[in-house]
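One protein chain omitted, others in place.
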Amino acid sequence: MIISKVGIFMKYDEFKREMEKEGTGDSMSVGAGLTGEIILYGSLVMVMFLLSRVFSEVLLAIVGISIIGIGISTMPLIFKFKEENSNQMNIQLFWISIFVGVLSVALYLAK
Amino acid sequence: MVKKMDNFLPLIVVFPLIMSIIFSYIYKSKIVRILTFLMALILVVLPFFGTYGTYFFGDHAIALGSTSLTSGIAYVLNPAKNVMVFTLMLIGSLILISATGEKKLNGIFTSLMLMGLASVSAIIMAEDIFNLYVFYEIATITQAGLVIASGTENAYKAAFRYLLIGTMAGSLLLLGIALLLSATGTLNIEDMRNFLANNSATPAIYGGLLMLIIGLGYGGGLPPFHTIKADMYSRARPFVASMLQTYSKFVLIALMIVILKLFGGLPYFNITRGVLIALSIGGMVFGTVMALLQNDYKKLLAYHTISQGGYVAAGLAIGTPLGIVAGIFHGINHAIYKSALFLGAHIVSKAKSSNMAKLGGLLPFMPFVAFMILCAKLATIGIPPLNGFQSKLLLIDAAMKANIPELAIIMILVSIGTFVYMMKAFYLIFLKPCSEEQIEEYKNIKISKYSVFSLAILTVLCILLGIYPDIVVDRIYPFAKDIGINWALNK
Amino acid sequence: MGVLSSNREIAVSLSFILFGSVIFYSIYSIDVVEGINALYTSTYIIPNYVTAVLFDWRGFDTLGECFILINSVLVAGMVFGKGLFNRGFLKELYRDKKTCEDMDLGFTPIIKVLAIPMSIVLMLLGIVVILGGHITPGGGFQGGSLIAAAYVLAIISFGIRKCPINFSHKFLETLESFGALTFLILGLLGMAISGYYLFNVGEIYGMNPFPSPLSIAQNGSLNVGIIPYLNMAVGLKVLAGLSTITTLLISERIIFKNIKD
């Protein structure tokens, strides 16, 4: 089955194992986690579409979507994502500082 | 002698402040409970004291002569702001009523609640940007205090984080205000808007805009500040959390309106609008994805608040009149159904735990409460005929009319996620089969009548606004038309 | 940031440099527009223009700022166990009575002898600064914080138990509530007379609320209105608020009292 190798569909068992580590391995939670993964990717794809439309760059869309595709085939993104969203002060400060940096670039340099 | 004016608008802010001092002074006394109840009743009528129009504090109106600027502090009340203040006060009153059922109610808690209500209504009405900053800081300290009130170690930590980052964001916001003051020479929002529209941009103005957005992100819980906010909501008592989320929703709306008012029509605002839309998409997606992973009911609700905040921000960030109406309307709806959900969580948490894996089978013990919680959940997912449906429909309509179908698709995707975790929570709490011992435990649960009363009123409001959305929308529309601009992404 | 990986350190430094330069550039390129200041500088209300802006033009800001102080005293009290829903965490922390020692830094007699006269002089100066706030440099905040500083000086040099100048906690609370309520009610007075909140009432039934000497007059305007009273209210509130915060931070007894029941 070639298709299952690139999808996240084969990863169900791995996903379940990962979630059991945190004590939330029942089927409902795993389903919810998978939904989260799909929403994350889906919104990334949509954002890529939007960006490519705003900047009128077809190439950006293609490159972005293929990067997302590679991301999908390698690993579940969502656990990484959860780590980044933890409430450890240092990680929060890291993201805030990245945010202010990106914001200042967006407002000042890209006008 | 000046001609006497009969506008009691300041009482909306001042009366809760006076009562809050009295409450903090008599905090141990036995009459606190009765007074709190009375205060809750008074709060509902307070928003009707003001008459529409601009109110000048200390009779310092628009100065004639050398400058035609407003010299003092001005507040503006219009139907849209009145609806927001009324919603805020109503929810505050219902929370105070359900707090009277608490065993350890004390005056300090009531006092903080009242200060928060006064300061957030001041933020909504203020037409003066420094006054807005002062009340923004009061709201920050109040929220930290309300979290600390629950007294656990985690609550202390959440409040500490919130204060540390809040002080930074507040200082940067003030820096922005200082930059704008230096560039425009005024603090009044209307005058500032006129100045900005007629003069070209300087680096100081860009800096001011940047700092205002940082303040907005913090006050409204947009990413990357969402983890701090979610932490706060989940660590506070659930019925306190319903108040906290109401505060930050209205702070978000008020600050967004200020930014739109100041910069909305300017040519260099396009990139900022993109940034704001990106932030709101981030809020929606991050909130939902994190909520899908949670196992604790309170945390789930906390992240759900973040994702709905993203919706509100998205509507306002689009900036067309329809988008602004949709954003404000969704904010009001969200405040209502989310308070209902948190109150439901408060009732459920009487069953010892908020960990969903340990709950289950609660339906036979509180069928009426379960029904109301289900109503609120359906409202948040966006199922007709409840209020969430109406505002989400408006939001998606606004996104389509601005020619951003991608945003609409993301909204629908996020709604699906909301459906999944809300139904998961409902199943795990109310429907899942449970053991005999648990049933024995459940028999001892005493449900506070006050909480159920508040929950019932909120549910009725959900249905009412779902069937007659025009009650709110008609009041917001003229205001939105005033500050919104029509545009569409034509590429 | 402590525990971050080196890639992250680089990213964070880069974005910090960007943000810092943006802040620096914005502040550097400030070009002050006169704007509303033209009105503030050309209108005579009282000799001290800063106080005029604080209490007349922008009185409501000052009110809000008073409430921040009150709020902070409340919340700081809450951190130390006042009015919590659940005191389990604090009870666990402060279980052993041995740690209940009030701060006494063991200063030498020289400091102890000098501190009291100095703090008395400072307090008197503070009172002068508050009362003359509308004609001389100073005002409610400045005077209030001077008095609070004097009190802090006394407590630090003697320790809170043996300090000769000792305000009780209840007294300070009363003072603070009284100050804030006075401010609010003076605002309501303006509303009753003119319809505008915090209106600077010039006369009440033909009486001048604060008769002032002719020598501070300009253009025949003698009237300072209610500003001196507002100054006093703010002074009381600030001195009580700052002293309460110090007492809270310095003494563990309050925590033990709060978590006793």
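The letters A, B and C name the chains in turn, as written, and every chain counts its residues from 1.
Simple rule for what comes next: a contact is a pair of C-beta atoms (placed from the backbone, for glycine too) under 8 Å apart; a residue touches a chain by one contact, two chains touch by 3 or more.
We take it that contacts and distances are computed from a predicted model.
Peer 1: Assuming one chain is omitted from the figure, identify its UniProt name from "tRNA-ribosyltransferase", "NADH-ubiquinone oxidoreductase chain 4L", "Acetyl-CoA decarbonylase/synthase complex subunit alpha" or "Glutamate mutase sigma subunit".
Peer 2: In UniProt, the chain excluded from the picture bears the name "NADH-ubiquinone oxidoreductase chain 4L".
Peer 1: Quick check: which displayed chains does the absent chain contact?
Peer 2: Computed over the complete complex, the missing chain touches A, B, C.
Peer 1: Out of B:60, B:81 or B:161, which residue would touch the omitted chain in the full complex?
Peer 2: Within the whole complex, the residue contacting the unshown chain is B:161.
Peer 1: Any idea which of C:79, C:160 or C:224 touches the chain not displayed?
Peer 2: C:79
Peer 1: Touching the missing chain, which residues of chain B?
Peer 2: Touch set of chain B with respect to the missing chain: 130, 134, 137, 141, 144, 153-154, 156-157, 159-161, 163-164, 166-168, 170-172, 174-175, 178-179, 181-182.
Peer 1: Footprint of the hidden chain on chain A, which residues?
Peer 2: 86-90, 93, 97
Peer 1: Considering the entire assembly, which residues of chain C contact the chain that has been omitted?
Peer 2: 1-3, 12, 16, 19-20, 23-24, 27-28, 30, 32, 34, 36-37, 40-42, 44, 47-50, 52-54, 58, 61-62, 65, 68-69, 71-73, 75-76, 79-80, 90, 93-94, 136-137, 139, 141, 215-219, 238, 241-242, 245, 248-249
Please note the rule applied: only the chains that are shown with their structure count from here on.
Peer 1: Can you tell me, using the touch rule above, whether these chains form a line, ring, star, complete graph or other shape?
Peer 2: Chain contacts: complete, every pair touches.
Peer 1: Please work out the Cα centroid separation of chain B and chain C, and write it as a whole number of Å.
Peer 2: 29
Peer 1: Counting only residues that touch at least 2 other chains, which ones in chain C make the list?
Peer 2: 22, 25
Peer 1: Of all the residues in chain A, which ones touch at least 2 other chains?
Peer 2: Residue numbers touching two or more other chains: 93, 98, 100, 103-104, 108.
Peer 1: Of all residues in chain C, which touch chain B in the complex?
Peer 2: So the residues of chain C touching chain B come out as 22-23, 25-27, 29-40, 42, 56-61, 63-65, 67-68, 70-72, 74-75, 77-79, 82-90, 173-174, 177, 180-181, 184, 187-188, 190-191, 193-200.
Peer 1: Which residues of chain B touch chain C once you look at their complex with the stated criterion?
Peer 2: Spelled out, the residues of chain B in touch with chain C are 1-8, 10, 14, 17-18, 21-22, 24-25, 27, 56-60, 63, 65-67, 69-73, 102, 104, 106-109, 111-112, 115, 119, 122, 130-131, 134-135, 137-138, 141-142, 144-145, 148-153, 156, 175, 179, 181-188, 191, 195, 202-204, 206-208, 210, 237.
Peer 1: Quick check on the complex: what are the chain A residues that touch chain B?
Peer 2: Of all residues in chain A, those touching chain B are 22-24, 26, 28-29, 31-33, 35-36, 39-40, 42-43, 46-47, 49-50, 53-54, 56, 78, 81-82, 85-87, 89, 92-93, 95-96, 98-100, 103-104, 106-108, 110-111.
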